[in-house]
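After this line comes subunit A, so read on.
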Amino acid sequence: MTEIRNDTEFRQKLESLDHARQRILAARFVENVLPFCNDERVSRIVKIASDPHASADELATALRTAKAAIIDSHARCGAECDWKDQAGYFVARAAAAAVSPAGQSAGGPAWQAAMGSRMAATCRSIDSTEDNAGQAKMQQYLILSEFLTS
Partner candidate 1 sequence: MKNDQTLGEILRDQGISRRGFLKFCAATASLLALPPGSVTAIAAALESARRPSVIWLSFQECTGCTESLTRSDAASIEDLIFNTISLDYHHTLQAASGTGAEDARQSAMKENWGKYLLVVDGSIPTGNPGFSTIAGISNVDMLMEVAAGAAAIVAVGSCASFGGIPHASPNPTGAVSVADLISDKPVINVPGCPPIPVVIAGVLTQFLTFGIPELDELHRPMAFYGKSIHDRCYRRPFYDKGLFAETFDDEGARKGWCLYKLGCKGPTTYNACATTKWNEGTSFPIQSGHPCLGCSQPDFWDAGGFYQALSIPTGDISRAAVYGAGAGIAAGALMGALNRGRKSHAVRVHKKVTIDDLEKEHEK
Partner candidate 2 sequence: MTETEFLLWARGPAFQGATVIFVLGVTFRLLEILLLGRKPNLAEPRGSAMLGGLRTIVTRSFPDAGTHKRSAFTHYMGYIFHIGFFITLLLYAPHILVIEKAFGVSWPALPTTVVDATAVITMIALIAVLLHRLKDPVLRFLSNFQDYFAWFLTILPLLTGYIAFHRVGLPPPALIAIHILSVELLMVVFPFTKLMHAFTLFMARWYNGAIAGYKGVNS
Partner candidate 3 sequence: MSGASLERGINALKEQIDAPTATFFSACVHCGMCAEACLFFTETGDPKYTPIHKLEPMRKVWHQEYTFWGKFARILGLSKPLTDAELTEWETLVYDSCTLCGRCSMVCPVGNDIAYMIRKMREGMAASGHAPAGMIGATRRAVTIGSPMGVKLPALEAQIRHTEEEIGFAIPVDVVGAEYLCTLSSMEIMNFPEYIGAIARIFHETGVSWTISSEAFEATNSGIQIGVSDIAAELVERIVRAAEKLKVKAVISPECGHAYTAIRWEGPNLIGRPYPFKVFHILEVLDDLRKTGKLHTTGKESRRLTYHDPCQISRRGGVFEQPRNLLNMVAENFVEMPENGIMNWCCGAGGGVSANERADELKMKAFRRKKAQLDAVAPDAVVSACANCRIQLEEGLEVNNMDIPVISLTETIAEHLAGETSTEARQS
């Protein structure tokens, strides 16, 4: 059980994985924060992301639905903000990162999904007392180390 001590190490290990395994890991990270998002399209996207044999166009359609989910959930300019909804928005963005093709964004899909999920957790913690963000980070380390050892 390799021990992950900090984000630098966490990110190094994630970026060292190949694209397909990064995608599966990203799906795991998003799955971890899925309860924060009530848009069922996102859960479908996570299923496709976590399926190692998902075809390219399945992933492409998933990416398009993810983008639609992002648009539908982002905060409206000038509207009263609701951080719980905003958490859902970041889950959707994390899901989109998971199914996005390689080289789309710096850090690769796994790291982006991790960050997105953590941001979702941060949003949840804003209006509530418990510190979701910290837990999310620890859980992500656990998921990675389990994944590496399996």
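Here, a contact is a pair of C-beta atoms (placed from the backbone, for glycine too) under 8 Å apart; a residue touches a chain by one contact, two chains touch by 3 or more; residues count from 1.
The candidates were selected such that all candidates are chains of the complex that A comes from, given by their letters.
Remember, it's a predicted structure, so these values are computed and weren't measured experimentally.
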Fill in the blank from the handout: This complex places subunit A in touch with one candidate of 1, 2 or 3, number 3
Practice task
Going by the contact rule at the top, pick out the subunit A residues touching candidate 3 in the complex.
Solution key: 7-8, 11-12, 64, 67-68, 70-71, 74-81, 83, 86, 89, 106-107, 115, 118-119, 122-123, 125-126, 133, 137
